[in-house]
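Missing here is one protein chain; the remaining ones are kept as they sit in the complex.
Up next, chain A:
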Amino acid sequence: MSTETVTASMASTSRNKKREKNFVKTWKRLIKNKMAVVGLVIIALQLIMTVAAPLIADYDPSKQNLAMSELPPGTEGHWMGTDNYGRDIWSRLVYGARISLFVGLGAVSLGLIGGVVLGLLSGYYRRLDGIIMRFVDLLFAFPGILLAMLIIAILGTSLVNVVIAISIWSIPTCARIVRGSVLSVKKQEYILAMKSLGASDWRILFKHILPNCIAPIIVFATMRMATAILSTASLSFLGLGAQPPTPEWGAMIAAGQDFMWSSPHMIIIPGIAIMLVVFAFNVVGDALRDALDPGMNLDK
C-alpha cells in the first residue's frame, strides 16, 4: 500500500514536471524571437501601469488645473506635460493603459466565448454549419468599424457598449478559425475512438476537440487584443466610446487635435502609447503562432 502511494505521488510530480516542461519549451521558443521579447516587455509595462496606476500616477487623471495648462513635456512636476485643462498627461496615460487593457481583454474574451461556441457547433454539426456560417457571413459583410458604430448607435455611447460592439465584431473571425480546426480534428481517429467508447457529443466537443484547437485560439486572441485596443481608441476618437473626462487614449487624441500645433505632445504621447501596445500584441501573437506551430512542436 505504502509503495503504491509513493509511486502515485512520484507519478503526480512527474506529471506536473511534464506540464511545466511543455510550457517551458513553448516559452523558450517564444523568447528566442527578439521581436517577441520587445513586445512582451511592452505588454509587461502596460500590465504594471494597469495594476499600479494609483501608485505611479502623480495626479488625479481628471483633476483640472487651468493655471498649469498646456505645459510642454519636461516641465518640473509634469514630466510629460499637461493638456489644455492642465491635467497631467502621464497620469492620464497610466489610467488610460488600464482602460485599454480592460476593454481589450473584455472584448476579446466575450468575442472568444461567442466565436468558440459557434465555431465548435458549426464545425461539428453539419446541420448547423450552414445556418451558423451564413450568419457569420452576414457579420462579415459589414466593415468592422461600421458594424461597431451601428451597434453603438443602437446601444448608446459608452465604454461597455464599445466592449460589446468589438466583441460582436470578433465573433465571425473567431468562429471561422475554430470551425476550421474542428473540421480537421473531428476527422481524427481518436474522436471516432471516443465515440466508440460511448462519450456524449458535448463531452467530445468540449473535452476532446476544443483542447486540440487551443493553439490557433491563443494566437487569434493575442492578435485580436491589438485590434480591439486600436478599435476602442478609434471609436473613442470618434466620440462613440469613452466620454470626457475619461482618460482613454483615443479620447485624449480627440481632445488634443484642436491643440496639435500649439501642444503637439497632447496627441503624440497617447498616439505613441497606442502604437506601441498594438505593435506589442501583434508581434507577440506572431511569435506565439510560430512557437505553438504543431509542425515545429517535435522535440528538438
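Criterion: a residue touches a chain if its C-beta (ideal position, glycine included) is under 8 Å from a C-beta of that chain, and two chains touch if they have at least 3 such contacts; residues count from 1.
Convention: contacts and distances are computed from a predicted model.
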One chain of this complex is missing from the view, so tell me which of "ABC transmembrane type-1 domain-containing protein", "Copper chaperone CopZ", "YNCE-like beta-propeller domain-containing protein" or "Oligopeptide transport system ATP-binding protein" is its UniProt name. "Oligopeptide transport system ATP-binding protein"
Decide which residue listed in A:K32, A:R134 or A:K195 touches the omitted chain of the complex. A:K195
So that we can see where the missing chain sits, which residues of chain A does it touch? 4, 7-8, 10-12, 14-15, 18, 126, 188-190, 192-200, 203, 208, 211-212
